[in-house]
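Other chains of the complex are left out, but the ones given are in their true place.
Per-chain numbering from 1; labels A and B assigned in written order.
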């Protein structure tokens, strides 16, 4: 069966970095299929990349997941992490673990220390080309993860601090998880959080932004909203999102990914 | 032979939606080749997507053409449309029919109602991941279109109102079809329209924009224009286009895709 390598990075699409990594992989693993997930994660934003990777891996086949957002390439060796039949390859900076979590949790990890699977010489500033890409390609070729370097306890892997909603009685303080290209505002709030706060029941929810307070209906889909009408849906990843009928909700409410909102009273 | 799935959407390249659909397809149809056509169709712009898809399909091999611009995911089931040996998959909102037309016309259509070929559960807001992508992958695997759901008469499929030139005597009123990344201004006018209006003969054509009137020479290629000189070519899709020698014609004339121009007298 055709091996699959999914690929996520902050290399962007205006430089040749993404293409260079694809070319390196094609040279080592010509029969692998590269599935580009996204390459325009904001530069050096490990948290956003971790979020996006975790959104993607549950629907992908068991495969090699290559992820490169590497603001500190001198910090230590990269890793391969085993989770749910897949292998996650990238820097040990917190990027990989949320994806491992949604795949059932990391069951083993290995440091990328065996130079047989790296390009030579290794650049100090572009490990995607010289380390992560080549290792991913060799893994797709069937090299076992135990061959890439020494095992490291999964509890020793770097983990980002959580970005969670603060759920109280009839109020939730929620960082925004992402504003997408349609202007949908994805919150770090799940349906269960709303129930926990006593704010559920299908009734409209009061939403406080940094600039205003609005009362928004709960709807099942964009199709339930009039043109331009704001509402709250459960999005396709299970998060609550503020959306608008055929319009840009973030623009309407002047919200950005770095903002937070308050749901409920006060 | 390797099955091909072409893929067009408005999912953009800054979120993971496009990558998620690719990953879903790779899981179901690992031997298919995904040919990305374009994913930056302006958000929810079904008309622009229909135009771009119709430009692409004539040069593609007979294949599965997946197209997703889905502003109203609750409106009804998606469809697969047979045309010229290819299968077009997407929402029934007018996106697919112009492409079917250039492939020789739709000969059959089926509603995507059989849940065997969908992901489960189906999100109410991301049918690309849960319905259109999976169905396209199963079709590439050889599932016959008759298996995806009940037949629907092709005359019952949604069709967008035309965006045509208004051709009169020695005058044409023409909406702009697209302004491309070079600043070429593609008009909804063909050579035959010019002849019909009595404006042909290789002589310069008077062009009225919302802001000015200019007289532009007919040329065969960019190479026939001096640096910065404006002219009219027949473009590679058979449409007339206002272009400039090594320069951005839309910028020079302050034209955008939503504008229209007048050709000829008055």
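Rule of thumb we're sticking to: a residue touches a chain if its C-beta (ideal position, glycine included) is under 8 Å from a C-beta of that chain, and two chains touch if they have at least 3 such contacts.
Source: prediction; values computed, not measured.
Chemist: Please state the number of copies in the whole complex; 2 are the ones shown in place.
Modeler: Across the complete structure, the repeated chain appears 3 times.
Throughout what follows, only the chains that are shown with their structure count from here on.
Chemist: Could you work out how far subunit A has to rotate to sit on subunit B, using CA atoms and steps of 5 degrees?
Modeler: Rotation angle, to the nearest 5: 120 degrees.
Chemist: Hey, how far is the Cα centre of subunit A from the one of subunit B, in Å?
Modeler: 31
Chemist: Can you name the residues of subunit A that touch subunit B in the complex?
Modeler: 1-2, 4, 6, 8, 13, 33, 35-40, 52, 55-57, 59-61, 63, 178, 180-183, 220-224, 233, 235-236, 243, 246, 248
Chemist: Using the touch rule from the top, collect the residues of subunit B that touch subunit A in their complex.
Modeler: Spelled out, the residues of subunit B in touch with subunit A are 11-20, 22-24, 26-27, 30-31, 43-44, 71-75, 119, 123-126, 129-130.
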